[in-house]
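Only a single protein chain was left out; the remaining protein chains are all shown in position.
Showing chain A:
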């Protein structure tokens, strides 16, 4: 599992990206999905995921729908229009960020002749 700080900065992007593919998801489903596709390398903690979901909702990126399942209430999250466009922007930004990081991390072959 990665350093928490590394995940913290990309959590919103992860959430927005997943929702742009799955249409609607609930919290637990998000944690399981991330665990599966990363083969357990990224495990979202509840203490990070839910505050992030609630913040995105409060800021108008997500809307929620509550579905009663027996005695339980399941809260599904989906993207608003604002959320969709933000998902795209954030993913692009992250991809670009990876490229830049690579420039820092990968030793450059000296161009000196």
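By definition in this document, contacts are C-beta pairs under 8 Å (C-beta built on N, C-alpha and C of every residue); 3 or more make two chains touch, one makes a residue touch a chain; residues count from 1.
As a working rule, contacts and distances are computed from a predicted model.
Per its UniProt entry, the chain excluded from the display bears the name "M23 family metallopeptidase", taken from "Nitrite/sulfite reductase", "Carbohydrate ABC transporter permease", "Penicillin-binding protein 2" or "M23 family metallopeptidase". Considering the full assembly, A:46 is the residue among A:46, A:65 or A:93 that touches the omitted chain. If you put the missing chain back, the residues of chain A touching it would be 26-29, 45-48, 50-51, 54-55, 58, 66, 69-75.
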